[in-house]
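What you see is the complex with one protein chain gone and the rest in place.
Entry: subunit A
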Amino acid sequence: MDKYRVPNRANLLRAREYGLETSFIHIEQTRRLADFTLCKYRNLTSYHHSSISTMNLDQSESRYLLSGGSNGHICCHDMLPSSLVTTHPIVFQIDRNSNRDHHTHNICSLLWYPNDNGLFVTLGLDKKLKIWDTNQVKMVDEYEFSNFAYSAHMPSTANASVIAVAHENGDLRLIDIRSGSDSHVIHSHTKKGICLVKWFNNNPNLLASGGVDGRVLFTDVRSSRAHYMSLDRDNILTNNEQIKSRQTTVSSVAHHRGVKSLEFLPDNTHLLTVGADDLMYLWNVNNGQRLLVNYGPITTNNVRILTIACAQMKHDRTKSVVYVPCGKYVRVYDILTGQRLTTLSGHLMPVSTCIYNRLSVELYSCSDDILVWGAVKKQQEDYEISMKNPERRNEATKTLAQILNRDQWSDDEDED
């Protein structure tokens, strides 16, 4: 934890006034990063009746959170303002009652269009990928597949328009939403299938895919080869010259069992993978070497795809944290040392997805409900003390009334 200790805020503020501290924001973010607690007084207007399988936060404003349930329902919450006591309203919802183009099966992937939140993509187990206009909540395009698809992803670089879809038969399908072409298929994995696909953060031509066979492949979509690198868990980065690191071969596997999570770090040179063998590995994406970091066993239960969240500080890349769903808990690890910093507990069901909001410095996690985590320990304590004080009770009821009012309004809006 000492790594995430930063100077006293009073001193930092002073340094900023004198122009001596240029990374003030990042230092303050670091302070908050490893100090998350459950925001007890922040609720999301409840919507999902089934368990929530996936979530996605829009990248342009870090404001709208899409969540998809296992019954195919999709809903979008406005996550601002991030006040201490608030209920986040539903912006729109897509289900049987409100939209005839809704998904009928479990939602596998939700994607915001990276540069602009006017568009989002949904992928369901009904073998359909749909593209939606956010402002009208109207489906604008639909692709139907013959095989199940478990995961879809879009590059976050500018002008990206290609969605990669991972199919259960091992095919990697590329869909260009500009032309509507969905015929480009790469047969990269074995028949066992692919679970996951992720584009590189900084390159719209490279993608990583993780299969049920435990293999993690890097593919250049411009090249005719199926993949240019296959991660091998025995290819390790070490100073010990006695150990010969093995080069990747055809039989290389990253995990002994299927890959459940792929996540690139914001520095674009590292990749975190979680496998069904209950291990998490850190890789260097440039040479495919595995860094010797031991995170301990991570029980993944029977969740098919885990979404882990990484936070890395711009001023100091070594200050990087990963939030990993692990059963009913979210574990927080320091990425480079593997030290477990803290465990966030609050969910009653296994957690599937963690999302880190960089602007508000908070974490969203979902199981059968969505919880918000933030560095609000002291404020909540202060608030609780002030609520116990009888003088303040009137105001408490008022806040509650405000919450109720807001609920009423959001319901009205939805009926429109």
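By our rule, a residue touches a chain if its C-beta (ideal position, glycine included) is under 8 Å from a C-beta of that chain, and two chains touch if they have at least 3 such contacts; residues count from 1.
Convention: contacts and distances are computed from a predicted model.
Which of the following is the UniProt-recorded protein name of the chain this complex doesn't show: "DNA damage-binding protein 1", "Auxin-responsive protein", "Geranylgeranyl transferase type-2 subunit beta" or "Proteasome subunit alpha type"?
"DNA damage-binding protein 1"
Please pick, from A:R96, A:K191, A:H256 or A:K378, the residue that touches the omitted chain in the full complex.
Reading the full complex, the residue touching the unseen chain is A:K378.
Pick out which of A:S53, A:Q93, A:N235 or A:S360 touches the chain that's been left out of the picture.
Among A:S53, A:Q93, A:N235 or A:S360, only A:S360 touches the chain that is not shown.
Looking at A:L33, A:I52, A:L66 or A:V85, which residue reaches the missing chain?
Considering all chains, including the one not shown, the answer is A:V85.
Tell me which stretches of subunit A touch the chain missing from the display.
Touching the missing chain: residues 5-11, 13-14, 16-19, 24-26, 28, 31, 61-62, 80-85, 314, 358-361, 378-379, 382-383, 386, 394-395, 405-406, 409.
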